[in-house]
Structures are given as C-alpha cells and as structure tokens.
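In this view, the complex is presented without one of its protein chains, the others remaining in place.
Order as written gives the chain letters A and B; numbering starts at 1 within each chain.
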Amino acid sequence: MNKRFRKMAIPYLIWLYLLALVPTFFMVVLIFLDMEGLDTDNIRFTFDNFLQLKEVSTLIALLNSFKYAFISTVICIILGYISAYVLYKSHIRNKFLVLTILILPMWSNLLLRTQALANIMEPHNIITDLLGIKVNENMSLAGSGIAVVIGLVFTYLPFMILPIYTALEKVEPMLEEASLDLGANEFQTFFHVTLPLSFKGVVTGSVMVFLPCMSGFAIPEILGKGNIVMIGNIIEQFFKNMNYNIGSLLAIVILILILVSIAIVNKFDREGETIR
Amino acid sequence: MSKVLIELNQITKAFDGEIVVNNLNLQVYENEFLTILGPSGCGKTTTLRMIAGFVKPDAGEVIINDKVVNDLAPYARPVNTVFQRYALFPHLNVIKNISFGLDKINKFTLHKMLKDAVKDEANRALKLVKLENFATKKISYLSGGQMQRVALARALINRPQILLLDEPMAALDLKLRQDMQYELKEMQRKLGITFIFITHDQEEAMTMSDRIVVMNKGIIQQLGTPKDIYNEPVNRFVANFIGESNIVRGIYTNDKEVTFLGETFACEAYPFRIGEAVDVVIRPEDFDVVNADKAKIVAKVTSCIFKGVHYEICANINDLELVIHTYEEILVDNLIGLNVDPYEIHLMKVEEDE
Partner (left out) sequence: MKSNSKVSLLSGKKIATMAEYGYRDLTVLKKSLRVIGYLCVGIVAIMLYLSIFIIFIYSVNSSSSTTSFGHFTLQWYFKITEHRMLSDAIFNTFLVSICATLISTFLGTLVAIGLHYSSKKFRKHTMLLNNIPLLNADIVTGISLMLIFSLLLKLFPYVFGFPTILVAHIYFTLPYVILNVLPKLSDIDPNLMDAALDLGIKPSKALFKVIFPAIRSGILSGMLMAFTMSFDDFVISYFTTGNGFDNLSIWIYGSIGRKDLTPAVYAFNSIVIFGAMLILIMANIISIRNAKRKKEYENKK
C-alpha cells in the first residue's frame, strides 16, 4: 500500500538530472566549441580554449584562490576547533543556543557585512571617528591579501565550528573517561581519543570553508579592491563578456576540485554524520 | 578478613540538589569480590564513579591505601574500570585498545617500559580473555561478548589493585552472561585483584560475590554475605529485592513464638519485645504443601504456572495472596495446607514510615 507514495520521488530524480547533470554535460560540450554567447551561427569546434589554462592571469588567479582559501581554512580550523571544544566542554548543553549564536550572523547580508569590513579597514573609518583616534595612512589593510583572508575567515568560520561541534557532541564522554581511567592524562586523552574521534568534523568543516573561499568572487572583489584576483572573478568576467566557452572550462576545473574534496570527506565520514 | 583497601568515609553527593549518595560508609578489603546491588537510580554507579575519580564527592572522603584520594586524577589512581557499554575506542583495533593504558603511561611518566614488553603484555592479556585471533580486528566487528572481553583485558593490563565493573553483563544474553559470571569469578581468584561489581541483577550478585552491598535511594540497606542477605533480610526493601518473598504482618507473641495469619508458629529467638508488631518473611520455596487437614494455614489455589524446575502457585488466604513453589502441580480452586519450619521463618522490624 505504501508503494503508492513512491511515485512522489520519481519527478525529483528527473528534476535533478535536468538541473544538475545535464548542464554539466552541456558545459563539457561548450569547452570544445568557440562561439559568441549561445549564438549558434558562427559555431566551430576547437581545442583553443584550453590555452586559457596556460595564461599567466589564470594561473595567478588559481594560485591566489588556493593560497587564500588554504590560509583561511587553516586559521578557521585553529580558531574553530578551539572554540567548538570550549563550547562543547562548557556544559552549555543547549545546542540550540550555540546554533543560534553561529547562525544569526548569516541573516545579515553577506555583501553588506563584507562592505562594512572593507570600510573599517580604511585608515579613516567610523570607529576611529567615534573613538577620536588618528591612524597612520600606511597602516591600511584595505585592498591587501590580509584583508581578503580576514573577510573569508569572518564569513566562513561558522561553517567550520558547526561540523566540529557536531562531531564533538558525538564523542561519547565515556570514552574520554575510559582514557583517563587507563592512565592517560587530559592532554594525552585529547590527542589520542577526542581529536581522532572528532577529526571527521574537521575534514567536513575544511571542505565547507575551503570550497566557497576558493570559488567565491564577491569577497575578493570588495576587500581586494581589484588587487587580488581569484578564479571566481575570472569566471565571472568571462560570463559577463558572454564568453561561455572559457568560462565553462574554468567552472569545470572548480567542479573537479569539488568532486575530489567530496571524495576526501566520504573517506573520513562514511555515514555523512557531520554534513548537516 | 584481610587489609582494608578502600574506605568510603561519610560520602555524600548530590546532582541538581537531588541527593544521590547519602552519607555512605563502606570498607572494601583486599582480594575481595564486592557487589553493589540496587535498582537503577539507587546511587550505585555514582559511588563507583567516585572511587574511579570521575566524580568528586560533595562531602566525605574516598580513601585508597590509607590515603585520601579525593583530589587525585582518575589516571593516577590504582583503579581501572570496565564500563557499562564497554567504552572501547572505535578508532583503534583490538590490540591497540588493550595496550592503550601501557602506551600512554610509557610516554609521560616514571614507569618506563620497552615496546616489546608492551606487546608481550598485551598479548598475554589477550590470551587471558581468549581472544588471541582477534588482535587486529576492528572494534565494530566484534560481538557483545567479545567487546566485553576486550574491555576486561584493557582494564587489567595496568595491573590495577582494584577493578571496577559497572554492569558489564547488562548487554549480554542470558547464556553468555552465565558463562561470563563463572569466568569473572575464576579470574578474580587467580589474579588476586579486588573486584567491585555493580549490578541490578540479584542472581548475578548471589553467584559471584564474597559480600553484597544492597543500596537504595543513596543509602546502604544491608551489607553482608549472599547467604546472610538472602536468609536474613533486614527490611522489606531487601526482602523484596533479593529473590521472591511473602511478607505478612505478625506479632512477636512470646519468646520464640510468632503469630501471623491468625495462627501461632514456633520460630527462632529474636530480640523483639513480647507483643511487638513484626514483619514475617517466608520464601516461596520454604512452604511445605500438605493436605488441608494437616496444616495450620489453609489456602485456596488461584493459579498454578509451570516454571520449568518447579510450579509457581498463588494461593489466597483471608484476601492475602501467598506465592509458593512446589514440585507438584495443584489444580486451581483446590484447598492446600501450608507448613513452615521454625528456622524458615524470618522476622524483621517494622519500618516506621509504613
């Protein structure tokens, strides 16, 4: 009798094929074509698009993406793990409250938050005005790599804390007690029991921070002020200029990186416990 | 008895204002198998956790080897624990789990031990619990019984003076549990370690223990050998918790004489006043069933259930229900006579709050 309900899931599978898989194949096809926008008049088959991968600007953007995403992820891991651990140990067993504190900032518009950060990185800003301090013009962070890293860390830190906190919550306190009981002190217990058992939270968090850091274009644009170009900016430019072929190529490069990351997460977290 | 190893001195512990352990005093001797028995929530696990060092008492002292260890971290105490659901490390295999204690001690402390020695020691522990072929198995592939053995080997490898077992058999099925009871007892005898065993299963407690502590509501109800506790329960709680029993109100009418169910019976001498109300305890198997005309008590059978070895009979007398165990089947509605030997009648003081 319950089989009647099965029919309700089939349209969704079709929807996913249509909106998730078909465009990917479409993009793969576009890589080998040369045309203007999606105009089919002057279409021609070519491998020239791959030459874009050798361009210095592309390579710098890729390198920047990796560099800033990696640095931000590492900072997020350190700050995120420590704060998740403190929250977990603080006997605030009210997970809802923790979630509230972490999720609330996300209700504020990402671009506005980024713009606000960009503003206070200028030597003259609202805080220096309110406090009446004068800052040396040369101390400005605006438009620097550090500004981009700060923006990325401030924005994506909750995505690191949440999975780590979830993973820590699943570590049975009894296991830590067992370790203490067997003669390991608190530090040995942390490094040999708690950390390995919550590591999948770190892996999930790293992916959830690394990927958007690497592929985003708004934060580097607003905080980097055009000095820092990342791969997302280049893709955006190509699509804006109706060059869908090279744009698709770079998007596929990101897609491959994502697939690799998902494979890594799957290796550590088979049950998918820490992804939401 | 031999030397006192652990002493709990006026220990009190409360959680959220609710007293869990109330002014508890207890001495545990060397090489003893002591069982703390009680229903869930009676404070037995909290008592154990205070000995292990996971919980600090609000008042009173935990004394091990004549030293107050209240502020001593769990890892420094000569105590190891077998946890209720084993608490095996899921990220380590069997042999790594077992040698965990030695590995950790190796790194930081004064006890230095060679790697090979650790390996030998772990293998010996593995052999002790008969799991030689499982050394590199993952924990998740083990059955409940095997996990329990790993937990036991892991706790024993540090050669503790005291082994705490927190309801280790709760997750095992009946047959396995009986085998394990025997093995545990053997192991304790062989190793000469003090075992403090926690359970809510009175049969398990009876089978293994040298002494039993019956706890309820954070207070020790009775402390004694299994025999004492079964034959001479001190109050209704103990009588009901340990085995089945019929408890009826009676009067200590004379020296070595008690009246209940409207009849007077001979009994052993008790230090009660003449005429004092008492609770009379008679175990179901202590009734002798005879013809109705040959006994003082006559009861009407209301049910008779076959229990394997014996029949369990419920019989009514003056609206009071008695439970009787016999080896013969007696049909419902028959009248039976019940005799009790004087030494099978146990008298208890009536508790005030009833």
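Note that a contact is a pair of C-beta atoms (placed from the backbone, for glycine too) under 8 Å apart; a residue touches a chain by one contact, two chains touch by 3 or more.
In this text, all values refer to a predicted model and were calculated from it rather than measured experimentally.
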Option touching the unshown chain, where B:3, B:67, B:190 or B:273 are the choices: B:67
Contact with the hidden chain (one of A:33, A:146 or A:258): A:258
Residues from chain B at the interface with the omitted partner, ascending: 7, 9-10, 60-61, 63-64, 66-73, 75-78, 108-111
Residues of chain A in contact with the chain not shown: 1-13, 15-24, 26-27, 30, 38, 79-80, 82-83, 85-87, 94, 96-97, 100-117, 119-120, 122, 124-127, 129-130, 153-154, 157-158, 161, 185-187, 207, 211-212, 214-218, 222, 232, 235-236, 239, 244, 247-248, 251, 254-255, 258, 262, 275-276
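The working rule: only the chains that are shown with their structure count from here on.
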Intercentroid distance (Cα basis), chain B paired with chain A, Å: 55
Contact footprint of chain A on chain B as seen in their complex: 52-54, 73-75, 79-81, 83-85, 87-91, 100-101, 104-105, 107-109, 154-155, 158
Of all residues in chain A, those that touch chain B in their complex: 172, 174-175, 177-186, 188, 192-193, 196-197
